[in-house]
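Dropping a structure here in structure tokens format, bear with me for questions.
The complex appears here without one of its protein chains, the remainder shown in place.
Let's look at chain A:
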Amino acid sequence: MQKTSSLEPMGLGPDNPGGARVCHSDQRRQGPGMESPQKTEVVLLACGSFNPVTNMHLRLFELAKDHMNATGKYRVIKGIISPVGDAYKKKGLISAHHRVIMAQLATQTSSWVEVDTWESLQKEWVETAKVLRHHQEKLEARGCEQQDSPVLERPGRKRKWAEQRSELNQKKTLEPQRKDVPEVKLLCGADLLESFGVPNLWKREDIANIVGDYGLVCVTRAGNDAQRFIYESDVLWRHQANIHLVNEWITNDISSTKIRRALRRSQSIRYLVPDLVQEYIEKHNLYSAESEERNVGVILAPLQRNTAATNSRTTTA
């Protein structure tokens, strides 16, 4: 399950982020031009309403990236904002079209964080585990394309390198992922971590899937609470090596709920969201008392789906 099993530093424990540079037993096999073998490339994926996106959401990415890079084991290469589809049916959720545009405006000045619309375009609500899988498979497909390049035909050094690579791959067929494909990890705040405890919000197997096969990067002010929550959950405890807790030292409490409330009260949201987002909201008058009433009385999609599943199991039992 541990993705970094082949990257254990000699003589140190597997979870020693401050330790010396990792030694890669396969290092001598790597030819020139390969990606740095010591570090696992990581893509941070954030799922959520982004209703609207705020400076706090954007900060999560920056904090997570700095943290993961500082461990010496990872290199964060991309961040993805994946706004949830309208079928999620959360109270006050405005159309995905606007939420996507605002996220795009918000990430305009970012060199590494981008917006992905796949999830928002699906007609039905998509479980987070499926979104993670979608993005991981995309990365693996891209990795395959690079693998099948005509390097094998070239003589000399490159062929030798290709032969070494195919040896490597044979050794790795038993592992679920190749080291050279970046790993997608779910970026979140402590609220998402603790939402694992809300009945029927998540499928048990999805939680195991998310922390087991992908990993969580959780940014939180209350590190102790998060650690306790992990401790008290068998499935989280089992995969704790895959849960990276990132400390947020300063309180930065810019929630979308507060933004929407401020807008309803004609209060300024400047410096809480990027200027372009504030201008877009103002121009389109996106949030109001009316918009906050959307989906009132409607059951949240995951609750609906998981409760129905539980009921059908009960009745057939």
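Quick note on the criterion: a contact is a pair of C-beta atoms (placed from the backbone, for glycine too) under 8 Å apart; a residue touches a chain by one contact, two chains touch by 3 or more; residues count from 1.
By definition in this document, contacts and distances are computed from a predicted model.
As stated in its UniProt record, the chain not included in the shown complex is "Nicotinamide-nucleotide adenylyltransferase", which appears among "AP complex subunit sigma", "Cytochrome c oxidase subunit 2", "Ubiquitin carboxyl-terminal hydrolase" or "Nicotinamide-nucleotide adenylyltransferase".
From the set A:D191, A:E232 or A:D275, the residue in touch with the chain omitted from the display is A:D275, counting the whole complex. The omitted chain makes contact with just one of the residues A:E62, A:E140 or A:E194: A:E62. In the complete assembly, the contact with the undisplayed chain comes from A:I254, out of A:A222, A:I254 or A:L300.
Where chain A meets the chain that is not shown, the touching residues are 55, 58-59, 62-63, 65-66, 109-110, 249-255, 258, 261-262, 266-268, 270-272, 274-275.
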